[in-house]
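Take a look at the following structure, please.
Complex shown without one protein chain; remaining protein chains in place.
Letters A and B name the chains as they come in the text, with residue numbers starting at 1 for each one.
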Amino acid sequence: MTPPGADGGDTGRGGATGAGPATPGTEGFTALLEDSAEDLYEHAPCGYLSTLLDGEIARINTTLLGWLGLTREEVVGRMRFSDLLTVGGRLYHETHFAPLLRMQGEVSGVALELRRADGGRLPVLVTSGVKKGSDGQHLLIRTTVFDARERRAYENELLRARREAEEAAATAERERESTERERRRLREVLATLQRSLLPPSLPSVPNLEAAAHYHTASPDHLGGDFYDLFPLGEGRWGFFLGDVCGKGPEAAAVTSLIRYTLRAAVLHEPDAVGALHVLNGVLYERGAGGDPRHCTVIAGSLSPLDTDGDGIPGAYSIRFAGGGHPPALLLRSDGGAEYLPTPGGVLVGVLPDPRFVGTEVTLRAGDTLLLYTDGLTEARVGPESSRYGERALLTFAENLAPARAHHLVDVATALLGTFDPGADDDTALLALGVPPHHPQAPGTPT
Amino acid sequence: MDVRRRNNVVITGRPDGPVVMPAHGFGCDQNMWRLMVPALAERYRVVLFDYVGSGRSDLASWNPERYASLDGYARDVLEICEELDLRDVIFVGHSVSAMIGVRAVARAPHLFSELVMVAPSPRYLDDPGTGYRGGFTEADIEELLDALDSNYLGWSAAMAPVIMGNPGRPELGEELTESFCATDPTIARVFARTTFLSDTRDELPGLRVPTLILECERDPIAPREVGAHVHAAIPGSTLVTLEATGHCPHLSAPEATAGAILSFLRERGR
C-alpha cells in the first residue's frame, strides 16, 4: 500500500484535488484526500467538546452526541460539562479535575463516567486543555473524550483482582497461623502421648545402673518403640524393650497394650518365653480381628546374685527372651563386646503358636547390657545410604568397652545425632550395667 | 514530629500584618490559593498549610482514626496556631474546611477573630427527616469513591516517574503540579468519607465569631440553598454571592473572591 501523501506532502489535507490521478487500488488514498477537517471533527472516533471557562458547552461533535443520545440543541448553550457526568463524577470533577485544569492548563487521562439520555453510563477517559489568547488569557476549554468501556472493564478487573488477592493473602495468612497453631498443639499432644508410653523415669535399682534414651525421628508422628524397667518383688526386676511395626496413633494404642500386657506377663509367668507367648496371644487375637499388629521385643528379668562366681559381689543374673528383635549387646568389663542372640525368636503376634528362645547371662561388675531398636542399626549413613549395621555397632561397642550405662547411652545418643536426619525411624536405647568393682584398700577385709 | 514540617506550613505576606490562614478542602492542597495569595499578601501575614494526608504533608503522621473525623483536621489547625503562637487568626476555609474552621473555633474561640467560608456546606447529604437538601445521597458518595479508585489506577502510571524519583526532570514547576491533588488513595477515601458524610449543622448557631459566607451562583457541590441555610444558621453572618460557576471561586474568580474577603475585613477594621 502506498503511504498517504508519500509524494505530495500534506497537499491532501482539506480535499485539494489535482495531486495526481487516482489509480486503481488507491481508494483509501482518495478517501483521505476527500476527508475534510470538519468531517473529521464531527465523526472522529472520539468525542470532542469545547466549553466556556465556566463549563458551558459551546461546541460538541456528532460522535459524542451519539454516545450521549442527545441532540445538539439540547446540549449547546444549555448544559455544562459537569452536567454530562454522574453525580460521583461531578464531585470528582469539582474537587480534582477542574482545579487541576485551572492550575495546569491541561489534565489528561482522567477516568470519568458519562450519563446517557437512556440512563445508561459510559466510562470514558477525558483529556482537557485550556486555549489561551495571545496575552495568556484563558479563553475556552477543549476536551477530548475516549470510550473507555473496555479499559474500564479491564481496570475494574484489576481492582477486583487486587482486592481478591489481598483478601486471599489475608485468608492464607490466617489459615497458615491456624495450621501452625494446630500443628503445635498436635505436636504437644503427641509428645505427651509418647511420654505416656515410656516410664517417666527409670527406678533406682540397688547395685545397678540403668539409663535410657528415646530418639523421636519426627515430632509429627508417634513412634512405636517402647521400653520399661520395673520391680517384680524379692529383689528381682523386670525389663523389656521393643518396637511396634508401623507408627501413628494405631501403633501407639498397640504400644500401650503391649506395655501393660508385658508388665503383667513378666510378673506372673515363670520365665520370659512364657511372657512372650502371653503377649503373642494377645496380639495375634487382635490381628485376627482385622487389625494386624506385630512387635519385636526383648523381655526378661534381673535377679541379684550373691557373687558372680569369682567371689566378686553385686552381680545380676539376666534371663530374657527375644521375639524377632535385634540381639542385645553386652559390653564386658574387660573391654570385650558381644551380641547375645536369641535365635529363632519370631516377630510377636504373627503366628498362633510361634517359637521363642530364652537365654541367660551373668552381668558382672563393670558389665553393661545394651538393648536397642533397629533405628540404631538400620539408620542410613554414608553417601550410598548404606545402613549403619550390626557389624558397625559391634565395633563401636568394642571401642567403647568397658562403659557404664549412662556413658554408653550418652555416646550412643551422640552417634544417632550423626546419622542422616532424613531417617524417620524412632530409636529406643536401654542400658543396664553393674557398677565396676573397686577392690578395697589392701588390708581392709571385704 | 515538627508541626511545621508535618503540615508543610508556608508563611508569606507582611510579617507584622494580621494573620490570614487559608485552608484547602477535600481534593487538593494549599496550591488552591495560589491565585489569591498575592492580593492578601500585601496587607496580611498569610499562613498556608496542607492537612496531614494532603499535598506535601508528612504522610507517615496520618492515621485513619484521627482523620476519620473533622475534629482530627481541626486539631491540625489548632496545633499549627499553637506551634506558631498565632492569635486573632482570620481563618479562611474552602468547602469542608469551612466546617473544620467551625469546629476549631468552637474548641479555641480565643485564637480566632474572623471566619471566612468559601463555598461551605455543613452537610452534603440530603436529610429527608428535616427537609434539608445537601444535594447528594450516599450512593453518590460511593460513586465518588469509585472515581477515586479508577483514577488512582490511571494515575499510578502517570505518577511512576515521580515515584521512581526520575532525576531527568528536576523542573520545580512540574514537580509542583504533579504532587497537586495526587494523594494516596487510601487517605483520599478516608478524607472523602469524612467530608461527605459529615454534619456540622448543629454547631452553626453557637458560632460567636464574625463570619463571611462566600457562595458561587452556580456551584454543583454547594448550591445556593445550602448557602442560605448556613447564613440563616449563623447569627450575624454576612452572605456574599459571587457571579461565578463551580466550587472553587478562588481559582475561577480569584480577584472577585479576594475582593470580597478584603472588603469584609476592611469593614471590620482588620
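We take it that a residue touches a chain if its C-beta (ideal position, glycine included) is under 8 Å from a C-beta of that chain, and two chains touch if they have at least 3 such contacts.
Note that contacts and distances are computed from a predicted model.
Comparing "Anti-sigma factor antagonist", "Tripartite tricarboxylate transporter TctB family protein", "Na(+)/H(+) antiporter subunit C" or "Glycerophosphodiester phosphodiesterase" against the UniProt entry of the hidden chain yields the protein name "Anti-sigma factor antagonist". Shown chains touched by the hidden chain across the complete assembly: A. The chain that is not drawn here is touched, among residues A:232, A:347 or A:392, by A:347. Contact with the omitted chain, checked across A:109, A:292 or A:436, is made by A:292. Check A:193, A:232, A:245 or A:361 against the missing chain and you find that the one touching it is A:245.
Residues 221, 224, 243-248, 287, 292-294, 296, 323-327, 344-347, 350-355, 374, 378, 387, 424-425 of chain A touch the missing chain (whole complex, contact as defined above).
We take it that only the chains that are shown with their structure count from here on.
The centroid of the Cα atoms in chain A and the matching centroid in chain B are 53 Å apart. On the side of chain B, the complex with chain A involves touching residues 25-28, 31-32, 34, 95, 136-137, 140-151, 153-154, 158, 177, 180-181, 196, 218, 220-221, 244-248, 251-252. The touching residues of chain A, counted against chain B in their complex, run 53-56, 80, 82, 86-96, 98-100, 102-104, 108-113, 123, 125, 152, 155-156, 158-159.
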